[in-house]
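Here you go, one structure.
Of the protein chains in this complex, all but one are displayed in their positions.
Letters A and B mark the chains in the order given here, with residues in each chain numbered from 1 onward.
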Amino acid sequence: MSLFRRNPDPIGPLDYARRFWLRAIVTLTLFFLYAPILGLIAFSFNDSRRNVVWRGFTTDYYVKFFNNEGLMIAFGNSLTIALMTTVVSTILGALTAYVLWRYRFPGKAVYEGGMALPIVIPEICMGVAMMVFFARIGWPTGLPWPFNLGSITIAHIAFAFPFAAIVIRARLENFNRELAECARDLGANEYRVFRDIVVPHMKPGLIAGALLAFTLSLDDFVITFFTAGPETVTFPVKIYSMVRFSVTPEVNAASTVLILLTLVVTTIALWLQNRNNMIGKSAH
Amino acid sequence: MENWKNSARTFWTVIVPPTFWLVTFFIIPLSLIWLYSFSSKTGVVDITLDWNLQQYMRALEPLYLGIFWKSIWMAAATTAICLVVSFPVAIAIVFSKPTMRMWLLLLVILPFWTNLLIRTYALIAVLRTNGFINSGLEWIVTHADWALSFIGLGDNTIIGPFTPLQLLYNNTAVIFGLVYVSLPFMVLPLYAALDRLDRSYLEASLDLGAGHTRTFFTIVVPLALPGIASGIVITFIPAMGSYLTPDLLGGTDSYMIANVIASQFKQANNWPFGAALSFLLMYATFFALALRAVLMRKEGRGDKR
Partner (left out) sequence: MSEAPLIQIKNVSKVYGGSVKAVDDVSLEVQRGEFFALLGPSGCGKTTLLRMLAGFEIPTAGQVIIDGHDMAKVQPNKRPVNMVFQSYAVFPHMSVEQNVAYGLKMDRRPSGEIKKRVAEALDLVKLGGLGKRMPDEMSGGQRQRVALARALVKRPSVLLLDEPLSALDAKLREAMQLELVRLQKTVGITFVIVTHDQSEALSMANRIAVMNQGKVQQVAPPTGLYETPASRFVADFIGKINLIDATAVSAGEGQVKVTAPKIGEVTLKGTAVGPVALAVRPEKIFVDDHKPTDPNVIAVKGKVGEVAYFGSYSNVFFDIGLGAPLQADISNVSSDVEEFTFKAGEEYWIYWRKADTLVLGD
């Protein structure tokens, strides 16, 4: 308890966050969530192939990772797919959000339900559906890069854009419609209102949506696993095939790189969003 | 909100692209396997749509019903563990100081952004025969034995020799893994529900003579019910349909429904049967969602007796 004695205020009846046993549970939970990941990162620098005992610091496995052609190709594929998915999903997501936010139309509830389907149905169902679909329509295989990534990208967009739509719509919901009316009143036409008033307001939502689409695409394994032909391998699929065989420091290194990548992207997005909010606040 | 007819041209330009994508690359593929689920396999690659229910009948065989049942109870166990762990965590976050609360939330959300496969892999490293847990235990056992040797009880007379625990490739490992990846799904809705809860309800309950435990069960739980229902459903659904966790952490008897579906489409090459199983899984999902909607509507009306 002495650890927590810094705070001189007596603990009130509702100061649950300062109760010892609650703190203990939170600490244990965070340990449970983070210890495996931190262990994985730490042991990507361990100078030993097999053991879990620390044998000294090395970056050998990162060198090996960057020299592993198969892994690097898979990494490049994943990034390419993620970038394409991000661009298309953000656009489609923004359009969906805009329609649902702005218009009343017959069958809207059904339409919204349909848009939520890719989010709620189990990944495996979507994975096999995409697999059957591309097999059935005779999607060409053996295309040159990057066209061989087409089917995966299409599948990724199909599940990522409804997520982006939700994020963007949430942002639109707190748009003050009087601002648009005011712009119309001052002489802007519909397009100018959209460009000058609505889009700037949507921007944090667009960034958040784009980021979500990017990480969803980069992280997806199940749907990719079923959609991918034998000759197109993404990073998670490659790691999966390596993991199936054994735990090796190269996989640790590769995983660490992917974790770092998502971490950087997330941080940038959070920072952008924060900055945007700040600008928004100071403008009011 | 305005009627779409007021600016029909803009409406159509905006609505067509996403609708096209959803229909072509989602609804049609799903419809395709829906049709497959009523088809018969007539050859190695030939499938005929003859609107029969034999695939669904086959899914009712004890073997597959057993797997369905197993998926449900593993998901239920996962959800229950998550609920028990998440409630105190959510309470602690809600009652923290604002800065602390932001950090705790970030720490809970952050694993979301880490690849599911990598998180599962990290667990393998923890649980495997020469993983962190077993190595830690071995260290403790050998050192305890060494310490006991000073009083003449060494050389494994009391404890040891160390035999590694089989922590991987069984149902426990799968549930452990599912809890590990699902925990944030439960914490966030609980947090949101508790955050909305007016603190004066808790104070009023204490003021009227209820202790903390009774306040929790008579006031907090009923008022946070929509959040609890949300948390249960959004933890349960992905857990029930999970593929990767049982695939990597489970043994041969830890197959969940998603693994069976995958094997029908890959190794067994029986697409119609896999399609039928997929749709059964989807129906179960929809059922869970509908249940949640009903629960939340009931809550909205208020508890009338």
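As a convention for this text, contacts are C-beta pairs under 8 Å (C-beta built on N, C-alpha and C of every residue); 3 or more make two chains touch, one makes a residue touch a chain.
Predicted model only: the values in this text are computed from it and were never measured.
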According to the contact rule at the top, which chains on display are touched by the left-out chain?
A, B
The one of B:I28, B:A80, B:I133 or B:L206 in touch with the missing chain is B:L206
Of the residues in subunit A, which ones touch the absent chain?
8-14
Mind listing the subunit B residues that contact the chain we can't see here?
198, 200-201, 203-211, 214, 218-219, 222-223, 302-305
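What we mean here is this: only the chains that are shown with their structure count from here on.
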Between subunit A and subunit B, what is the separation of their C-alpha centroids in Å?
18
Residues of subunit A defined as touching subunit B within the complex
13-17, 21-23, 25-26, 29-30, 32-37, 39-40, 43, 50-53, 91-93, 95-96, 98-99, 101-105, 111, 114-115, 117-118, 120-133, 136, 154-155, 157-159, 161-162, 165, 190, 215, 218-219, 221-222, 226, 236, 239-240, 243-244, 247, 251-252, 255, 258-259, 262-263, 266
Listed in rising order, the residues of subunit B that touch subunit A in the complex are 1-4, 7, 10-11, 14-15, 17-19, 21-22, 25-30, 32-33, 36, 85, 88-89, 91-97, 100, 104, 107-108, 110-111, 113-119, 121-126, 128, 130-132, 135, 180, 183, 199, 202-203, 206, 212, 237-238, 240-241, 243-244, 248, 258, 261-262, 265, 271, 274-275, 278-279, 281-282, 285, 289
